[in-house]
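Sharing a structure with you now.
Removed from the display is one protein chain of the complex; every other protein chain stays in position.
Just so it is clear, A, B and C label the chains in written order, and each chain counts residues from 1 on its own.
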């Protein structure tokens, strides 16, 4: 493979571990989220139901996240994206939808560490209530990471995923590393 | 009016300063004036002053709902420059700048005009081209500016970081005779001179209505009763829309918060005004030693005189990048003012649909630097019905699509 | 530092996730319209010290435009609602009336 993710496997170990999560298949699906046909197409392509507002559902190596009232983000292995796009297009032929592979347009980071530390790193960058009662696994949040747009979710209490545009991958990586530097523990989320 | 001088101070010192008289009188309103100016900020007072000085019109009242100079005149970052791109802007700001040069002597009140020079940094190729264009325009407008290289910038501003890495300084537009002045003193000096000419400055007098007869203004209602007038000038930055509403017309204006801040005072370290538009911040050092800092406006209509803190953050981080040494200074005070913004971000100096009512507003972030020029032009407009300096700033330009857009040469902030 | 509730994704978004988009419910005038109508559409702006209707975009979020009813003098928010309506819905008007009896905006009350 000659394909390169923006950061090509970079990693940083601080209060949490920040890693380039490599190439991640991502497909934007815009359409009428209330349509049964669309739900069926998503089900066929991913095995998953359409998530509720600001939620992400996942199963195995696939996931579906709610992006906006007319947009889903479908996650699949990078090498499978072509197939998933084709499946969706086929299932939704004749419908007014937009299926777009955006795998290369974004960068993905994996954050692992103690639950509290993980939340703190994100809370230094995003205007989001990251206390456990407000945000947890299954939630998906599009927001701002310092000066750029981004999104994140928790796979479980010790693993978070952060996505941003590919061109600012280094900036976001820099932000995450600075936020995870030792000595910067806040100690607010336990 | 007793003149101010070093001699007068020495004389008063001998008697514990008991002999100083009021700087301006505090009269009750008369029944009628030839001209009423609403708003005793810098622009309103300057208008009154030049009505008297240039046209001999002294039966004038200046009405102020709060205290004189209490609006944006006393809330800005005191920068004076005239390096504007468009001819009509350059004309009125240069008129203002040249009047600032002699204002202390004209008013016998030291407004501390300090022509220390203003640099607008060019940090992208686009800005270089924009400021070179401005320099060419200024040369033909009679505004003395110069495009200078990075080394010259560094000589003028030793504390600046010209090597980036993010936005290396590629040069700058330098106006040697730009600078700063003591903002309150401008209002006070004009007020004293107006009062001396017999004009009435009436504070704590809010206008509550504009009285019209047959499409012509006849007076105003105020919290101190009705006052008649032949001509009415509305010079109320921030609240122009509210006043226009009373007079029965609409203005293409929105009121936004503009914020500024100062650091604690330090010894002199920067002798010029620096504006960095790529990163959106500007800074000068006051005579007290405070670093005076400003940035852009908030994005939504707001009358609270409080802005949103993230704009302060944006401005400060831009300036910490440009002047790394300020990182360990501390912000002493932040505040906001209300600026009125027009569709092209340029002011309105205009007759209005109501005969006898004139409006001077929409100075946006350029209010302080224009005060004397604005007053001069407004006085001429009100006295004679037209003024070359005000000509292009009429309300009609919006319907015609005739914009006066200064942002085109990257010169956005003030 | 405003917080506005995004009616699309349900986030109580703080200002830094949002982009302010100016006056709401402007009627577009295109070719054939009068000079006065066109000028008013582009430049005539309500600028009340009080109840105001405006547009916002949840730009660092779900990306959707929405409308807000807000007081420009106190920054009180009366409610937010869909961008895809031509005038403020009744429940928003009622909410304003409850707090600012006698309010008006353009010819809306």
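Some notes on this structure:
What we mean here is this: a contact is a pair of C-beta atoms (placed from the backbone, for glycine too) under 8 Å apart; a residue touches a chain by one contact, two chains touch by 3 or more.
Keep this in mind: contacts and distances are computed from a predicted model.
For the omitted chain of this complex, the UniProt record lists the protein as "Sarcosine oxidase subunit alpha family protein", which is one of "Amino acid/amide ABC transporter membrane protein 1, HAAT family", "Sarcosine oxidase subunit alpha family protein", "Oxidoreductase" or "Sodium:proton antiporter". Note on the chain not shown: across the whole complex it touches A, B, C.
Contact with the chain that does not appear here is found for just one residue of B:32, B:152, B:224 or B:306, B:306. Across the interface with the omitted chain, subunit B contributes residues 4-6, 8-10, 12-13, 16-18, 20-26, 66-67, 69-70, 74, 87-88, 90-91, 101-102, 104-105, 108-116, 123-126, 128-130, 132-137, 139-142, 146-147, 159, 161, 166-167, 179, 182, 184-185, 188-189, 203, 263-269, 278-279, 285, 287-289, 304, 306, 308-309, 312-313, 316-317, 319-321, 324-335, 388-389, 391, 397, 399-403, 405, 407-409. Where subunit A meets the omitted chain, the residues involved are 2-6, 23, 28, 30-31, 70, 96-98, 100-106, 120, 123-131, 134, 146-148, 165-172, 174-175, 178-179, 181-186, 188, 190.
Touch with the hidden chain on the side of subunit C covers residues 1-3, 14, 21, 28-33, 35, 38, 42, 55, 57, 59, 63-65, 71, 74-77, 83-84, 99.
The rule is short, and it goes like this: only the chains that are shown with their structure count from here on.
Shared contact partners of subunit B and subunit C: not a single chain qualifies. Taking each chain's centre as the average of its CA atoms, subunit A and subunit C sit 32 Å apart.
If you average the Cα atoms of subunit A and of subunit B, the two centres end up 49 Å apart.
Chain contacts: subunit C has residues 16 touching two or more partner chains.
Residues 1-2, 15-16, 19-20, 22-23, 35-36, 38-40, 42-45, 47-49, 52, 54, 72-75 of subunit C touch subunit B in their complex. Residues of subunit B that touch subunit C in their complex: 239, 241-242, 250-255, 298-304, 308-310, 340, 342-343, 398-399.
Interface residues of subunit A facing subunit C in the complex, by the touch rule stated above, are 53-54, 66-69, 71, 127, 141-144, 149.
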